[in-house]
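Only one protein chain is missing; all other protein chains are in place.
And then chain A:
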Amino acid sequence: MTPAVTPGVTPAGPPDVTDLLGAYAAGDTTPVEAVDEALRALEKAHAAYNCTIRLLDERARAAAAASARRWADGTARPLEGVPFGVKDVIDVAGVPTTHGSWNHGRDGDAPAAASATVVRRLEEAGAIPVSKDATTEFAVGGPHPPRFGPVRNPWDPARWAGGSSTGSAAAVAARAVPCALGTDVGGSVRLPSAWCGLTGLKPTAGAIPRTGVFPLSWTTETVGPIARSARDAERLFAVLRGPDGADPRSTPLAPLEVPARPDLAGLRIAVPGGAFTELCDGAVRAGVAHLVDELVAAGAEVVPGEVPSAGDALPIGYQVVFTEAATLHRVDADRWDSYDPVVVRRISQGIVTPAVDYLRALQFRVELQRELDAVFAAADLMVVPTCPSTAPRLPHGTVVVDGEEFPLYAAQSRSTMLGNLTGAPGLAVPTGLAPDGCPVSAQLIAPPHREGTALWAARVFQERTEHHRQAPPSAT
């Protein structure tokens, strides 16, 4: 079964990043018009999906006017005038960072003193932050953060947009903004991207500095772009990557290389099964097969490759994440009674993890890396499901796999945690719609710092198909 390209829901709507830059260059629109339109669209999207914590109207309009002048006088930068959303665990100077919580810091809604490195880099490239986007509480809570409530999925408002970069994905899916910044600790860029029909990149650990991002788990956390296409994700990643001198995990990188060829001759892909597919809906598996077929048709070769310990990546990954999260949140332990109860329940697991088990988990991380090395000795990429199902149903956040209902946390990160625990990059790519009308997604996992290979394969796939152009009916 090839996932459907549904008639009537293809494109229209505002342009993506690449097309928007082309429209500016051609004089078809201006940053002032585009930012005004983004702010209007965000208000509408927020009314429908609850995706926005704060609009950055005044700041964005001033930046748009400056951008328009740069386009007029020939000094436009690489992302000049592109509006973007910012998950509200990432600082924007002069704007409060709520972390989706009543309990952030000791100074309430005080504005951030400086922008996070990632925001600063996008701004220095000309892009314009227009919103602080809803997040699950502290990027680890459930679908119903007490302060701001659930973010509904533009594909089906009875479902959750996914998380933790929940408002960012909903806003991009609703075509209110062409891209956004999220963070990913167990799949928090890739999962909402998958459930909202978007292209989301979790880069190699350390490739993008986390300075100015509220931490959840230092071992597993990355910042990543949420976009509508691989070509847009590439533009954003090119600007975001590289050391900032402050994040100790961020070290100098070689230039990003993404082949421009329209074919994939010479690309070797492994398609592991096991834990990646044993709990996975038929429509998702069909999407993976469809992606593989297209990559092969473009010249790629399928080679053997399995990750024998992949099934333990989820429980052991959570052990690392929650132990580190419990450590970070101990300073506020006297206020946990006003946290999202889901945050408390999840990170409390980490309180009682013995040190010897936490350290064994970090040793397991190395073992998993060795298993990936064995796969990548013969393959350039692995292709796996991004997540086992279409978007979770509200209010409980359950997912349905082949007609059977499963709790959210037993299912959602089965294929994504591997990348967080090892540090390997993963790119979520939409592969069509399931029979329930919601998007399905596959993930391209690459060796460390080979994001360019995943972006290349995804771009070629998207040049051959239309899935990434499909918009929710409400957005067209």
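By our rule, a contact is a pair of C-beta atoms (placed from the backbone, for glycine too) under 8 Å apart; a residue touches a chain by one contact, two chains touch by 3 or more; residues count from 1.
Rule of thumb we're sticking to: contacts and distances are computed from a predicted model.
Set against the options "NADH-quinone oxidoreductase subunit J", "Cation:proton antiporter", "Amidase" or "Ferredoxin", the UniProt name belonging to the omitted chain is "Amidase". For the chain missing from the display, the contacting residue among A:G27, A:G74 or A:P252 is A:P252, taking the whole complex into account.
Shown as candidates are A:R120, A:R365 or A:R393; the residue that touches the absent chain is A:R365.
Listed by residue number, the positions of chain A touching the unshown chain are 204-206, 219, 249, 251-254, 311-312, 315-316, 318-319, 322, 326, 330, 333-334, 336-337, 341, 344-346, 348-349, 351-352, 357, 359-367, 369-370, 422-424, 448-449.
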